[in-house]
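Following: one structure in structure tokens, then a few remarks.
Note that this complex is displayed minus one protein chain, with the remaining chains in position.
In this document, chain identifiers A, B and C correspond to the written order of the chains, with residue numbering beginning at 1 in each.
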Amino acid sequence: MSNKGLFGFKPDRSNYPEIDKDGKAILDLSSQKYTKLWLGPNHPGVTGNMAVELTISGDEVVEARTHVGYLHRGFEKLIERRLFVQGFPTSIRMCVAEPDTNEYLIAQCTEELSGYADKVPEMAVWLRTLVLELARLQGLLRGVPGQAGTFSLGIGVQWGVYLRDLILDRFEELTGARVYHMYIIPGGVRGLLPAGFKKRLEENLKEIDDFIVRIHQLMFNNSVFKKRSVGVGVIPKEWIDQYGIVGTTARASGVKRDVRKDNPYLVYDQLDFDPPTATDGDIYARTFVRWQELIQTVDLIRQIMAKMPAKGDIRAKMPNVLHWRIPKGETYVRLESGRGEYGMYYVTDGSDKPRRINLRGPSYTHGIALLERMLVNANIADVHAIMVSLQVCPPEIER
Amino acid sequence: MKAIVQEITEKYNLQNAVFQRDNMAFVEVEKKFAIDLVTFLKDYHQFSHFVMMSCVDWIEDGQFQLLYLLHNPALKVDIGIKTYLNRTEPVMQSAHHLWKQIWTYQREIKEAFGIDFPGSPNVDENFVLEGWTEIPHMRRDFDTAAYSEKTYFPREGRFTHDPATYMREKLYPNQPVTAKKNTNE
Amino acid sequence: MSIYLKLGATLLGFLIVLNWGMLMSAIFRKIVARLAGRHGIPFYQPWIDLLKNIGIRTTLTHGVMFYLGPIFRFTGALGMFLFMPALFGSDLWANFSFQGDIVLILYFQLFGMLGMALGAGEGGHPHSTIGITRGLAQHAAIELPLTLGIIALAIQYQTLSLNEIIAAQQGGMANWSIFTNPVAGAAILLAALGAMGHSPFNLVKAPNEIPIGPPTEYHSTYLGVLMSSGAVLHVMEAALFMNLLFGGATSWPEFILKTFLIYFYSVFVGAVFPRFRIEQSVVWFFKIPLALGILAILLISF
Partner (left out) sequence: MNDKINEMLQRSAQNANQSEKSFIRPEDEEREVIAPDGSTIKINPIYDYFSGKKPQEEKPLNGVVEKFLNWARAESIWVLGFGTGCGSIEIPPLMTPRFDAYRFGVQMRATPRQSNAFIISGYLSVKTLKRVIRSYEQMPSPKYVLALGSCTINGGMYYDSYSTINRLDKYIPVDVYIAGCMPRPEALLAGFMKLKELIKEGKAEKANEYARNFDEYKANQKKIIKDWNMPDYNW
């Protein structure tokens, strides 16, 4: 609770609820001291189709359990019975918030295991980087003002979603699709930049520059927003390794984790950037880090557009995809999505279908173990804010 | 990286250490030493970031393969520790005490493959499915297409082409069928 | 003047206020939409929504109190209207204002809320119950500075009749209470932010965590009654502050202009602020507005 001082009050919950000898809270529901409250799946306050089961005492949460599986489609099973190239359009639907990350992962995994990783042409690598950064940009345009949206400051969300639509227009121009692009394919990418793309993208980026300034005035100087977010949902630095926290969430707690810097992939080693960090680890810090990352992403897109070669091959010569067999092997490929480290474990057994793929999304740890821990002693009013600040995306938890 | 793999190879008598990339290795370890090795790497070599835990069903060998993937943020290297379980009675030592998110993975693997992790919190609860009566759904011998056909009222008139045959018929109707082998091999 | 003429005028006035309240809620949503860069709903949307709600075929009930909740709410709105002098100087539109009507109006303001609490409580949904707890807690915090400010004005003008308070403010803007007693005015206007129920004080029906709040279970005609009483309540609260602080209104256009401005003062504050948590909003009301209210009483008494 952020308000202390003359009128501030902080309830003493150190012995409440009582803890038994195993360190678990004693929650006797029949005592009428506690109430069960279900948030979700039909609830505007959860990030997508998942449920949080809260045991509350007054306005405070004493125990939280997450329930997932409402979006389970069994991708990992379905891809096991599809050809490598058939599995590709299926797999990108695993996370709807930033679908291009899935495209890159599965393309990179198949290329690496079949020995084509070095044969992807340079132009294609640049285009892949561009697409991934555009995907991050559209995710952040929804996510940064979305944090204020959890406190019912809806204007920023409306502006952000509008600008996201503009970026989706550029995607449509480049790839022909709005949300699911299927642009990065094994061996390269599907197309070159259309004529005039650069100019139109630059126009959109200018609008986004303006938006970044406006959103700063709207959110980060807003007294009520500060009151709601400073000191709420704190992640101490020690938790980062214990809970496997990654991405902006880890960076906001002062641990600099960014796959783009740590294990550079694509052309990130040729780009000039420094992932933003903060030390507080509360909702405000996380939102601020993401806002800075928004600036950085716009800058990265400009750098990519400037440094990208004008033309070149966009696809390596690949074997016939209908008869493509990949020798037995396994690999793990990771990238930095807008939410954090996003990786895929890919096993092949020499047949024409993958043996096993397993996606590791940041929400898998953020949305279950960490969320359950963070919601304890939170106010019900902050549950939604904490979930959004962890960027929990249920489809990547249950696939 | 090489030195670490060398050290654990000698210490745990490992076979088949594979360097997939310069900064990523996969090692195989006996089932009873797997958690020991994970703990050793965590405590002595700062592999403090637990990336993921996964399971592969090698039904033809009658084995499940468990994978613990660890990351060292300082050296920026990964080690994947693989271990094999018997497919008929899959039980594995729980590692939930090492990292706080592992119980989630164990709960999922319990549901998806039926591997038991005694002592892991909530391991018996449903993770993604509700009211599931078939065998664990990620096992290779569970046929999802047949189950779906049997259960979910497929719409009449929907059919699937085999892409290779379909393309040959559409694009090269007059060409004789020559069994062209995979160019990759 | 015959009582029938008076009753007819009151009914007509109520219809004017009801429709003006619906239009105001449409304009409110239009303005929020325009701030967001949208076109927004058509201005006649609230009437269609009302019709639609009345046309819903299924009507479920959870018990007698569930029925009575919206009726209490409507009674509260109607009561506020009946005892509020809508137009100053007009016998026809002064409604049933009399000595001491401020007390009744304040009572009716709370009356609808309490009725709603009973009705929604019988709905049995936890979101309703949480919403009610929050709403009543916040209302207690709002009432304190509001009542203190009003008492300060009552002491200043030595009357509890709204009509006399308005009469005392006639003759130019300089006579308005907001200028003659700015401290009480500030206390009342800050409390007004909460009374209007817009962000940052709308945690009662926060859609992000307890969707819709108290009316969670209300649907069809119940919801229609709630919607129309909400429209009347908004106008009447604006009219209360207009009468107390801004010299009342002598004609319908003036009434509409002044209530519009007072209402949209709270809308614009709400558009750019997120909402407080309940204990934060209670603490907020107990800080500045309450201090101002006490100061107003002290200034006026000594």
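Going forward, a residue touches a chain if its C-beta (ideal position, glycine included) is under 8 Å from a C-beta of that chain, and two chains touch if they have at least 3 such contacts.
Fair warning: this is a prediction, and the values are worked out from it, not measured in the lab.
In the entire assembly, the chain absent from the figure touches the shown chains A, B, C. Which of C:T10, C:Q138, C:N181 or C:T216 touches the hidden chain is settled by the complete complex: it is C:T216. When the omitted chain is restored, the residue from A:Y162, A:F197, A:F220 or A:F273 that touches it is A:Y162. Only one of the listed residues, A:G244, A:P276, A:G367 or A:P395, touches the absent chain: A:P395. Of the residues in chain C, those that touch the hidden partner chain are 29, 33, 36-42, 45, 48-49, 51-52, 55-60, 124, 126-127, 129, 207, 211-212, 215-220, 223. One chain is missing from the display, and on chain B it is touched by residues 59-60, 128-131, 133-135, 137, 140-145, 147-149, 151-155, 158, 160. Mapped onto chain A, the interface with the missing chain covers residues 29-30, 32, 34-36, 38, 41-44, 48-49, 51, 53, 69-74, 77-78, 81, 89-90, 93, 96-97, 142, 157-159, 161-162, 164-165, 168, 178-180, 395.
Here, only the chains that are shown with their structure count from here on.
Farthest from chain C in terms of Cα centroid separation is B.
Inter-chain centre distance (chain B to chain C, centres taken as mean C-alpha positions): 61 Å. One inter-chain figure worth recording: chain A and chain C are separated by 43 Å, centre to centre, where each centre is the mean of the chain's CA atoms.
Chain centres here are Cα means. That of chain A falls 23 Å from that of chain B.
The set of chain A residues touching two or more other chains is empty. In the complex of the two chains, the chain A residues touching chain B come out as 68-69, 72, 74, 76-78, 80-81, 83, 86, 112, 114, 241-244, 246, 257, 262-263, 319-320, 322-327, 329-332, 334, 341, 343, 345, 347, 355-356, 358, 360, 364-365, 368-370, 373, 398. On chain C, the positions that touch chain A within their shared complex are 32, 35-38, 126, 130, 199-200, 202-203, 206-211, 271-280, 283, 286-287.
By the touch criterion stated above, chain A contacts chain C in their complex at residues 1, 3, 7-9, 35, 37, 39, 43-45, 59, 148-155, 158-159, 162, 218, 222, 224-225, 227-228, 379-384.
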